[in-house]
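Okay, handing you the structure first.
Removed from the display is one protein chain of the complex; every other protein chain stays in position.
Entry: chain A
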Amino acid sequence: MRRILLAEDEEILRMLIVDTLEEEEYHVDEAADGQEALDSLADVKYDLVIIDYMMPTYSGLEVIAEIRKGGLNTDVPILMLSAKSQLTEQERAMAAGADYFIAKPFSPHDLLQKVREILDDENIIQ
């Protein structure tokens, strides 16, 4: 089963994304802030990380930078969510090391589609 880490401080959005993804039988681990996300990333190898832009303790950008520094998940694909939809936010996310970007509000269907795409891509590569 594909394992995904979801880092999002808004509990309701977390619920929405988990419900969306679990339909597809992905295993989703939840993190409510940057610190929790980093803790999980240190222990488990993930197939995908979905991460919010603004989070307490460590922001999404900081967590991404930490991931890309090295370690278990250094090459994991990262999908960033942000309520700030400006192009600069997206550029910053990409510069920090994110691979994909989805702006809030988003359609669960689109998100699912994107996740499938990413993970299928991974399959093809593997």
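Quick note on the criterion: a contact is a pair of C-beta atoms (placed from the backbone, for glycine too) under 8 Å apart; a residue touches a chain by one contact, two chains touch by 3 or more; residues count from 1.
Everything that follows uses one rule, which is that contacts and distances are computed from a predicted model.
With the options "Acyl-CoA dehydrogenase", "Amino acid ABC transporter permease", "Aminotransferase" or "histidine kinase" in hand, the undepicted chain maps to the protein name "histidine kinase" (source: UniProt). Listed here are the chain A residues that touch the chain not shown: 9-10, 12-13, 15-17, 19-20, 23, 32-33, 35, 54-57, 83-86, 104-109.
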